[in-house]
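The complex appears here without one of its protein chains, the remainder shown in place.
Read from first to last, the chains carry the letters A, B, C, D and E; within each, the first residue is number 1.
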């Protein structure tokens, strides 16, 4: 959502005009024009305001996707609850593995916001900048172990051609050591980023500029 | 999740063997083998137990997707919270329109569970059985008004080729009367069913048999 | 073809206008506007008139595809001759199997007319309404035996990527028990519905409304 | 169908072995191994025998597709009746235009038999060898007039993505002068070759070698 | 590049008008309008003039792609140097095999210029006109030995979905006898024609008419 007072909807339609003014405002505070949609942010509830403060403290900024949801506190809270349990809750998958799925799915869907954010997360959690690049460019070129390769193959097939997933695909995951409970988590993470990729693409959501240089 | 006592995982792998035994158990109580994954359901919290009772009362049964999530109360609650706000909360889109998006997206993804459930919902909410069929077979053949056609075109493009969505696509929605706030909701509903379609396909989730005959 | 006296061609171009008037006329006698093409029906030959009477008696109505062909008796007769031999003649494939191929091919091609008609036929011939739904939603989710699964895999691959069919595909059919003569029939049925799907899609052919509620 | 006495089915499975023996037999009489399927030809009815004689006289040979159908006289007759009315009957489309559709559709489906036969027909009927090549290589590169270009665009879209055909596609045909009756014929010809392409690909049907040098 | 004096750019935009005038000029000397781009040819260097003379002597004409490059001597020389080493230099692949790759890749990309030129080359080098047709229509229908089949499968997969090539694909080549050095050449030839196909398609390059009748 961009600041309501500033009517820039037309500018978004004309990339040529838009780029200059935008460059400036981004330089100023990096929080205008998070999406191409123009509607009023809501007032943060105390819980959400506190959560945003935690983000700033821990990550250095509030991820733009949260600001994009901040027009409606019910939606914002539901999104955060679902996401945090999925990505930070207990699981047979490590946090890095979950971020690798997020990144590979986002790459398949060519989602600018999510490739940026989850590519950074893979670089950060793995401590291996090249791995982050590989997963978002073509995970098949990465030197993955069998477990991680099977995991990403499943996630990307589920992304591109979900209707072709069958028992044989689940068997391949079991063969490299995943439990059925883990398969749920692989599916749930891949499915979730198929959702957020589409929300971001539909609204032209822009990632925080800080991601680009993180963990290089 | 199927009942843990009954080890039928192998049967799932061999469709030929599976079909007979399954036909019987479904006739019995229609709640075994909801997915191809084999792991323990959790005990419902009082809130969730109450919610399941409401489902039985209002719809006649607990949708299998909820039973599938019932292995973990945090996940179940987060899913229900997100879904209910999205599909039943206030919106510039009618409930029928939201179900039309769910059905068209699920058809694009050829998801058996979701086509079944949301095709039934479109039949029921519209009172027009043929409309339900049209939306899940090929929405382009339906006699839709311009608003609904633009809405489904956006949702299906977002499903099939999210990376091609641009300002011109959003403009087309505005031209038929959607506000930016409505565009968020179209995107959010389409995105959400891209998530559930994949969860269902990844786990071979089976719809409640009651959907088939509903609202014909 | 719709009745020539009634110039509704323009209405077809504007779905919004069209829907109301159409709803009424369909309710009246269900035989207007079978296709989006506007040209004169021919007079039925005595043989064809008799055949239409048989249809009414046995099925309750004349399938719209036959009415659509009824502008030219040579074409109508040739179509019926080809179709009836294919679908009702002697074959190593049961009538249900041939209808399953028709339904799966039509689903792959997302053809409203043919999914409607052949989905109904599968429900009717199998006595299993859910099977009809499965075959038109995603046959891969159906609990098919190996023979029927191989048969539909071949038919759908032939539909989607005919140029990739090779000896190995035919071998797989032989391995589950099909004779070479049966392979011809699988191919011939799949090929035929690739024809009718396209005739129906090209002309916006509408199925008889009676199909929707059949054999649920 | 190849000659029943000679059991060559196995050779078809191994291209390396097959090629040599085949080269010889083709040189001998060019009528063995018309398809990869091995089953007995039927005895031609007098009418069909006479029709085959006419072919030999007029074209110099019996097209292999007819020999392939010659295992069953009902099927052979039905195929010939449907095909001949379609391609030689009265129509707003010239015979060349109908062959151009056949060739462009077959190219889209990469069908060796049909590209060979209908490419030759376009070269012959147009007297323009390069036109035959253009239509089977990429009709978009041909210098077509607007009528023929619209006709092939419709036929190829119907072939590749039949589910996307809508009123606007039919309008484009009307705009360049096609009557609704002509649109039926464009659709019927394109649809028919989508059938024969698949029969040929499914059975590995081989074209008569004479086509290659025709009308160069 | 067509002759600069003649401003035919507009005609290129309107195929209907264009075809007549073009037919004449082609008949006249077959070297106008080689591409849809209108800019001045350069003066040939003595080396290039000599090379063009060699072409005329050996092939009977200067391939249009060379004339298309003849607006800049550096580019022309670089193209010829790269191409001649690749296609005529020492290699574990025969010249016919290299042309088969060129033809199959060009067919996958539906490039009129390159299918024409390399189809002719395959016919000529193999002495088997039908082989030339098979490779450009659907190489999978050709009776290739295992080596050549694996070679074309690799080349066509590399053309259509380069990002899916992995070690298993290279292994398959090694298994039929290719050395690693040969794999480089297969890749280099397939890659090169992916370049020329696109240059030809981007500029609507027209093949010399002499190719059509060559080696039939």
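Keep this in mind: contacts are C-beta pairs under 8 Å (C-beta built on N, C-alpha and C of every residue); 3 or more make two chains touch, one makes a residue touch a chain.
Because the structure is predicted, anything quoted here is derived from the model rather than measured.
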{"item": "Chains still shown that are in contact with the chain withheld from the display", "value": "A, B, D, E"}
{"item": "Residue among E:52, E:192 or E:211 that touches the chain left out of view", "value": "E:192"}
{"item": "Touch list for subunit A against the chain that is not drawn", "value": "15-16, 18-19, 22, 107, 110-112, 115-116, 129-130, 133-134, 136-138, 141, 143-146, 149, 204, 209, 212-213, 216"}
{"item": "In subunit E, positions touching the absent partner", "value": "9, 12-13, 36-39, 71, 74-75, 77-79, 81-82, 85-86, 89, 109-111, 154, 158-159, 162-163, 165-167, 170-171, 179-181, 183-184, 186-188, 190-192, 194-199, 201-204"}
{"item": "Contacts of subunit D with the absent chain, listed as residue ranges", "value": "138, 140"}
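In this text, only the chains that are shown with their structure count from here on.
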{"item": "Chains contacting each of subunit B and subunit C, listed by label", "value": "A, D"}
{"item": "Rigid-body rotation angle, subunit E and subunit C, from Cα fit (steps of 5°)", "value": "120"}
{"item": "Centroid distance [mean C-alpha coordinates] between subunit C and subunit A, Å", "value": "44"}
{"item": "Averaged-CA centre spacing for the pair subunit B and subunit A, given as whole angstrom", "value": "23"}
{"item": "For subunit C, residues that touch 2 or more chains besides their own", "value": "110-111, 138, 163, 166, 204"}
{"item": "Arrangement of touching chains [line / ring / star / complete / other]", "value": "other"}
